[in-house]
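Every protein chain but one is kept in place in this view of the complex.
Note that the chains take the letters A and B in the order they are written out, and that residue 1 is the start of every chain.
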Amino acid sequence: MFLFYLQQLINGVSRGAVYALIAVGFALIFSVLKFSNFAHGGLISVAAYAGYYFSTKFNFPPVLAILCTALIGGIMGIILNFIAFYNLQRKNSPNIFYFVSSITCGILFMNILTLLFGTTFYAIKPFFKNNIIRLGNLIILKMDIMILALTFGILAALMLLINKTKMGLALRLVAIDKETAMLMGVNSSVVIAVTFSIAGALAGISGILLGANFTIDPFLGNMVVKGFIASVIGGLGSLPGAIIGAIMLGVMEVVFTVLVGDILSPAVIFVMALVFLLIRPQGISGHFVTEKA
Amino acid sequence: MNDYIASLIQTTCISMIGVVSIFPLTGMTGLFSFGQAAYMAVGAYVSGLLAVKLGMPFWICLLLGVLSCGILAIIIGFPTLKLRKDYFSLMSLCLGEAVTAVLNKFGTVTGGAAGLSNIPKKSTMPMIIISAIATVVLVALFKNSRFGRMSLAIKADELAAKSFGINVFAHKMKVYIFTSMIAGYAGVLYAFYLTYLDPNLFGWTRSSEWVIFLFFGGVNSLTGSVLSTIILTVLPEVLRFASSARIVMYTVLILLVINFKPNGLMGEKELRIPIRRLLKSGPNGGEADGVAQGGKR
Partner (left out) sequence: MALLKVENVSKKFGGVCAVDGFSMEVDKGEVVGIIGPNGAGKTTIFNLISKVYETECGRIWLDGVDISDYTQEQAARSGIGRTFQNIRLFNSLNVSDNVKVSCDYKPRYTLIEAILSLPRAIRGKRETHEEAMACLRAVGLEKYADEKPSNLPYGMQRRLEIARALALKPKVLMLDEPAAGLNPEECAELVRFLKDITQKFELALVIIEHHMDVVMNLCNRIYVLDFGKNIAVGTPEEIQNNPKVLAAYLGEEDD
């Protein structure tokens, strides 16, 4: 019995690791630019298809495929910024517009993919010939270990970037107050472009790993909602929080699938998220910002 | 009249009720809900089920369908409207998915993925058209009242609104319940027009479509919402686009609008119909009519 629950826990954590990658990309944009970027989902979908091409069609080794997809993701991130947000930044539009623009772009990307690739399912060639590791009666997938390792590695690298480099400092400054940062000589357009390229690269990696775990279809990117929920649980804008939130979400999902079945799972998650937000609206590691008059 | 044109008019009108229903919530109060189609689903299924399973007369199904939306809106609105705007939007998205999940799960009752069929066709074309016009009028009167003004104030500056006596949470609840019931009404009309329901008709893509139409027309303009629904529903039909291509067209249009004319097609302008002058009743002139529209007429 205990082994059953342990197995479910492991499944939950590995699912959470996938969500964590998405959540971190999402949280990054939120903390620097202060809006929820739903186009992240579109980027993930695009990256999944790119990943398919690199790993399965061109037969790149997994690491190379991941790197190339990350690169594509980064480029797409910059393109996204240009078509969806650049003009808004120039006009200093209210946050609402960014949100709508991002959802619109997300939908656009996913539907362009539908037009290009139809709704046939594609599958990425498995990364590991022998995916399964057995520990007694427990099953751990090599893929999941790789995802977990990648996620923590990326987070560590990001934290280093943000806290120890000049660009990271610029990022933090723009996150706190864009206008003042600009007055201090920070080129906010560059910073924003960098933010989007990093987030795009993260989406890229998320996309190819998600694609490897599930089948690829244009609406794979709808997983970004999980990233949003994870970010919210962890505290919007907090990168470590996003990871913790994601793992919690993964575990909760597995638990509820066992308890109430797959179909009803979204409804239960909705209620749980609602309850959570009422009890601790600032998330696990977030803080409130009180408005001053 | 040509069947095809008739169905086009009716679907446009039903869509319009949906889009106009989110105008007070999203356009005026700034609450971005990507789950209002869930209320359309509730209205449709409650009324549809009452007709199919219990054989109740149309008007009772209608009434109960709309009321159930109001009750659900109270239950959902109470916790979610206290949250930050981002969180509210997220929860509204999840609401849509949750409702679809519940409808799918309880398939023995709802017909599940196979759908609910044999709903009597009670929505006639005149009924649908008149409903659409009536909804636009109701929302216009909302806008021109103290409720519309409070919504705009809350959207502009919530803290300042509170400083002038507005109970922001209570107001948001009222708007949420009001708009959800209108969406529910659209659902009832839809159910008794299509005579068949399917849980996947009311997902977040439909909700997003409404928000997108709203934006395209101009988030501050009711006339814009009406026009954009007509344009964006009719145009792809006329050009014979398949579903995905149609959506690509919508989204590109929205992006163009957001980039170059973020206030939407109509900006802040409204069509002013001088009904008072026409009917020669009520106070003189337009000034006493509550909320005026911006600087120049």
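Please note the rule applied: contacts are C-beta pairs under 8 Å (C-beta built on N, C-alpha and C of every residue); 3 or more make two chains touch, one makes a residue touch a chain.
These figures come from a predicted structure and were not determined experimentally.
S.K.: Looking at the full complex, which residue from B:63, B:83 or B:168 touches the chain that isn't shown here?
M.R.: Here the residue in touch with the unshown chain is B:168.
S.K.: Kindly state which of the options B:88, B:178 or B:216 is in contact with the chain not pictured.
M.R.: Within the whole complex, the residue contacting the unshown chain is B:178.
S.K.: In the full complex, which bits of chain B touch the chain not displayed? Write them out.
M.R.: Within chain B, the residues touching the omitted chain are 138-139, 141-142, 145-147, 149-150, 152-153, 155-157, 159-168, 174, 178, 220, 268, 282-283, 287-292, 294-295.
The rule we apply is simple: only the chains that are shown with their structure count from here on.
S.K.: Using mean CA coordinates as chain centres, what's the gap between chain A and chain B in Å?
M.R.: Computed value for the inter-centroid distance: 31 Å.
S.K.: Which residues, counting only chain A, touch chain B once they are in their complex?
M.R.: Spelled out, the residues of chain A in touch with chain B are 35-36, 83-84, 87-88, 91, 93, 96-97, 99-101, 103-105, 107-108, 111-112, 114-115, 225, 228-229, 232, 236, 261, 263-267, 269-271, 273-274, 277-278, 281, 291, 293.
S.K.: Applying the document's contact rule, which stretches of chain B touch chain A when the two form their complex?
M.R.: Spelled out, the residues of chain B in touch with chain A are 30, 32, 34, 79-80, 82-84, 86-87, 89-91, 93-95, 97-102, 104-105, 159, 163, 205, 208, 211-212, 215, 219, 244-245, 247-248, 251-252, 254-255, 258-260, 262.
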